[in-house]
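Note that one protein chain of the assembly has been removed; the remaining protein chains are unaltered in position.
For reference, chains read A, B, C, D and E in written order, and residue numbers begin at 1 within each chain.
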C-alpha cells in the first residue's frame, strides 16, 4: 500500500509544534487517571488494527498530529498513512491505519480524531473557497480568528486546502486596523506615526472602510490595503484606484455565495475568517479492521 | 449600568483553567515580539474605551476568559461586564466594556474575541438544541469531541447554552464503545470483563447499535445505555425495553432537524457532538466608544 | 532470567504521567548543576551494574517510574525487571537490575529509589489491609488524601496492593461531604439541590455521620453512602437499613486493628486514607553487583 | 486574635516554590472539570467560614502552602493564621481560619489539607527526634529520601520540627557514598580522584562503613564523615578517632528507640531518612465554624 | 524624585515576556532551596533600601525586567525607577531604588542585576554604533544572533540604544541566505522557487555576496538585499546599482571602526550581530542606601 499524492505541496509542520499539541490533548483527555474503560474491558495483550476513515468527502489535514498522539500513547503503535495532508478523500476512504496494543490505541482514539476532524474541516472548507474562485487571480487566505492554541495547525490546514498562509504575525509587520486608526486619530495620523517610527523598511498593511480612506492610505505607499466590507462596486473601484501599486485584499463578510463575485472584482487576496472560526469538523471515525 | 441576569444558573470556571487558556492564547498571538502595529501607530499615553459587541443574536459564554486575557495584557485595564455568561443577546448588544491603555487593549483584542466568538458559538448552538426539545423530558449534552485544549471551556459553554455537562471523564467511570466491544470480543465479553474487574461499584455506560445488543447489555445492569444511530422506531422500542431501569442516551447523527423527534421517543439524554466540533463562532467585535 | 508473575493484574500507567513524574524528580535532585560527586570521583568510561534490592518484604509498585528515571538520565542504561508491579517480594529480593554508565546510574539512583520506596510502601500497606479483610465481602480503597503531585502513581500503587481504585474524580460525580452539607444547610438541602441541578443521571455519593442522616440520605437514592466514623454497631445497623439499595462505604479512623471488624459488619467498601497519607516507605537500595 | 509564637525561628519559603506546588496540587485535584459537588450542592452566594483544625497534637508546617492553595482557588478567600509554621499544637487546636465563597473554599480544601497534613507530619516526627536527643551535642537532619516534587517543602518542615537542613545539594559539594566507592574502585581511589579533579576548595563528605574505611578517609581531610550503619560501640570509637578534625554524621537505621544512644556516642549530626520517607501525616480537618 | 526622560521613545515590553524571563532567572538562581545566606545572616524583620547604580556610563535597558524580578521575590518590595529604559546614565548614576524586606531584596539582587547588566550592555553598544553613523542615512539594527531565551529582551535593548528592530521573524517573511542558496542550487533557483510558491505578496530579503549575485537578485524585485561582507568599494557600487529600488542592508564584519565608512556608502541599514552576541555587560551594582 503506497500513500496517495497530495493535491497541494505542503511544508512539514515543525515537530515541536505537533508534539506539544498532541501532548496537551492527551493530557486533557486522559488526565491523571487514564482510560478506565479500556483497562477494565480489554486484556493488555489484545492488539487492535483500525482505520481512520472518513464519513464524508473532504480534504485531509492533521495526519501528522494524529500520528504524534498515537506515538505518545504508546511508542509501539504502528501508524501507516494512506492519505497524507493535502489529499482529497471520498466518504469511507481510509486516511491512516493504526496497529498496536488495543488499550493504548483506544486511549488515543478520541484525541487523534478530534485533531483530524477539526483540521480536515478547515482544509475542506478552504478547498471550497479555493474552488469557488477558480480561474480568477484571487487567492484565499485565513485571518487571526483561529482557535486559541491551534493557530499553527490551522494555518497548516488552510494551506492543505489550497489557501495561502496569512502573511504576517503581529511581531514585526504593521497591520493597521479600524481600532488602531481610532486610537491614533485617523488614517493619516496612524500612517504618519508608523512612517515616522518604523521607517520605510517595514511591511505595512492598512485596513480601510471607504474609498476616501483608501485614497488617503495610498499616499503612504502601503504594501497591502485591506478593503473591509466594501460593496462589490466599491471593490472594483478600489482595484482600479490602486492600479497595481500594492496588493489589494478583501475581507469582511465573505461567504461561499459571495466569494466568486468578490474575486471577479480583481482583488489579489480574499481573507476568510470562517475558514478557522466556523469550519464544521469533517466526520471521521476509527473502525476496527481485520 | 448593572449586569443582566443570565438565563441559566452557571458555576464559575476555576480561575486556574481560565488563566492558563488566556495565557496560551496571548502568547500565541503576541509571540516573542509583541504587537508592532500598536507600538508604531499609537502613543503609550492614549487610552481606549471599547465595547465587545455582538453582530448577531446569541447566547453569551466566555466573558471571564476575555476578562483574563485583558488582565494579562495589562492589569490596569478595566473590564465591565454587561451580559455575563448565560445571557441572551441581540445583534449589536454590548457584552462587556474595556477601558485602558490603547496599546494593551489592542494587543489583547484578537485573543479575547477569539474566545468569546467560539464559546458564544457553542452556547448559541446548544441553546437551539435545548429549545428544540422544549417540553420533552430529554436533556441536551455534549461529547468528548471538543477542541483540543479547550474542553473545560467548551463544557462550560454547553452549560451556558442550557445543556447539561457530559457526565464522566475517562478516568474512573466505564464507557464501553464500539471499539471496546470489538477489542473485547463482543458486548457480553466486554461487560463480563468490566464486572469482574471493576465490580459493582463503578458507573457503567455501554453503547449499543441494535436492540439485540441492548438486550444483552441490560443483563449487566448498566447505569446508562447509549443508543448509537438507532432509527426513531428502534429508539422508541429501546426506551420501552429499558423501562426506566437505567438512563437512555441517544447519540449519533443528531441534527436540529431530527432532535425533536428523537426527544419524543422518550430518551433521557441526547448527546450532540456538533455542539463543540462544528459550532460556528458568534460574530463579535470590539468597537471603540466615546 | 524471566520476570515474576504479579499477584494482581494491573493496567499500565500512561506513559506521559510516568515521564512527567520522573522528569520532575530528576530535575529536583540534579537541579541545574548535576551530580558533582560522580563527575569528580568516577571516570566517564566506568560502567556500573547494580540491583534494586529490598531490605524488607513487601509488595512491589513503581518499577516503571524507576525505569523512566534511569532512561531520562541516560538512554543507554539497560533496565531489566525481575519483580514487576504487583509482585510480592521478600527481604533482599531483586526488583530490577540496571546496567549503564556509572555516572548516569548514580545520578538517577536517589530519584528512582524515592519513587520505588514510596510506591512499594503504599502497595505493601494496602496489601496488609486487603489481607486483613480476606474472605469478607469488603474491598479496600484509598481516598483523595494523596501526596500532592503523585495521585495517579499512588492510586496505581493501591491497585498493586490489591485495593480497588477510589472511584470518582471531583469532576463529574457528586461526593457530598460534611462541609458541603454544612454549606448547603443540611443533608436534605444538599441532596435536593443536587437532584434539582444535576438530575438523575449523575452518580451521587453522600457522606453521613449518623443513622438519622443516613435515613434522610436514602430518600434521595444515592449510589453510595459513606458512613463516616460510625461505631461498629451503627455500621451494622446501617448495612441493614440500606438493604442492598446502594453501595455502603465505611471511612474514618480505619486501622489494621479495626478493619476486619468493620468488614464483618457487611459494608461493601472500606476507604483508608492512611494507604497514601501515612504509608512508611519500603526500604530499598541500589547494590552494585558483578 | 493574634498568631502564636513559633517554637523555632524559620526562614520564609520562596514564593515561587510555594506557588508552583500549590498550583500543581489544585490542578491535580480539580483537573479540567472543577468540583462538581460544590457546584451542584451549594449556591454561588454562600460563604463559608471554617477552621483548619488538628485532630492530634503536633508541630505545624505548611501553613503558607495552604494559604497559597486557597488564594489560587479564589483570591477573595481570607486566610488568617493562628499557629504559623514551627508552633506546637494540641489536638483540636486551630491552625488557620479561612473565610470565603463556599464553593471555592471546598474546591481547595483537600489540596490544602494534604499539604498541611503531610508537612505537619514531617515536622512532628522531626520534633520527636530532636526531643529524644535533647541535651546532647547531636543535631537532627534529613536526607535526600524526600517525596519526589516536594523536597523544598519537606526540608522546610524538618526545620519547623527543629532539625537542621540537610547540608548540600548534589550540585557542587562532594558526597561520596558506597556506590561511588564501588564504581571508583575503593575509598582511596574515590578520594584521590576527587582531590585531583576538584581540588582543595570543595566541601567533601564521605560515607564509610567501617573503622578501617574511616581511617583511610581521614587521610584526605574530608569535611564530614558519614558513619553508615555503625554499631554504637564503633560509633564511639569513630568519634574518638576523628577527634574533632571534621564533622561526624551517623546515618542508617536510626529510629526513635536508638537515636538517643547514638547521640550519646558524641556524633555531631544524625541524619534520619524516615523524617521524610515514612512520616505519618498529621490528622487535620476543615471544620465549618460560625 | 521624578524619573528622567529617555533619549529614545520605546514601546513597553509585553508583561508576559518580562514575567517569564524574570521567573526563569529567579528559579535558576534560587533553585529549590532559596538563599541560605540571607536566611542565616539577616532577621526577617530587617528592611533594606538600596540603589541599582551604574559603575560606568551607558544607556539604560532592562529596568522593567528587574522590577519584575523583585516583584516575584516579594510583592511588598517597592521599586522606584529613576532612569527608565532609553536614558543615558553616567557612572554612579542611580537607575532605580528598591525598598523592602532585606531577605527578599537580596534573594532577587543577582537575577535583577544580571538582566540589567546585560541589557544595558546591549543598549550601550548599540548607542555607540548609532552615534558612529550620526548624520548619515544608515540605521543600525541587530540580527538573529541573540542569546538563546532572551531574544525579545535583547531586541528591546537594541531599540533602547537607538537601533531599529530587526525586521522579520522566520515565520512569514522570506530571508534567503547563503545556505538557502546553496541548498536551492543558486540565487536564481532560490528566488524562482520563492516567487512560484510564495507569490508576490510576501516580503523577500535576499543575501548576496557579490555584485554579480546582486544583479541576479534584483531581477526578482526583492524588498531588501543584504550585502554580505562586501568591500566598501563594492558596497558603493551596489547602492548605485540598486538605485533606490529596494532597501540595501550591509552585514558581516561590521565594527565600530568600520561602521561609519559603511554608512557613508549610502546603504540604508547596517545589521550588527555583535550588538547581541558580543556586547560586554554594563557594570551595575546594588548599593545599600540610608
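One rule holds in what follows: a contact is a pair of C-beta atoms (placed from the backbone, for glycine too) under 8 Å apart; a residue touches a chain by one contact, two chains touch by 3 or more.
Here the structure is a predicted model, which means the values were calculated and not measured.
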{"item": "Residue of E:14, E:114 or E:271 in touch with the missing chain, whole complex considered", "value": "E:114"}
{"item": "Contact residue for the chain not shown (choose from A:7, A:152, A:192 or A:211)", "value": "A:152"}
{"item": "Hidden-chain contact residue, picked from the options D:19, D:74 or D:223", "value": "D:223"}
{"item": "Residues of subunit C in contact with the chain not shown", "value": "23, 26-27, 30-34, 36, 38-39, 44, 72-75, 103, 107"}
{"item": "Missing-partner contacts on subunit A, residue numbers", "value": "11-17, 151-152, 155, 165, 169"}
{"item": "Positions on subunit D where the hidden chain makes contact", "value": "9, 139, 164-169, 171-173, 197-203, 223-224, 247, 268-269"}
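Here, only the chains that are shown with their structure count from here on.
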{"item": "Pair of chains joined by more contacts [C-beta pairs], B-D or B-C", "value": "B-C"}
{"item": "Listed chain pair A-B, B-E or A-E that repeats interface D-E [over half of contact pairs the same by residue number]", "value": "B-E"}
{"item": "Chain centre separation in whole Å, for subunit C relative to subunit B (CA means)", "value": "33"}
{"item": "Distance from the mean Cα position of subunit D to that of subunit B, given in whole angstrom", "value": "44"}
{"item": "Numbers and ranges of subunit A residues touching at least 2 other chains", "value": "28, 30-34, 36, 39, 107, 169, 171-173, 197-198, 202"}
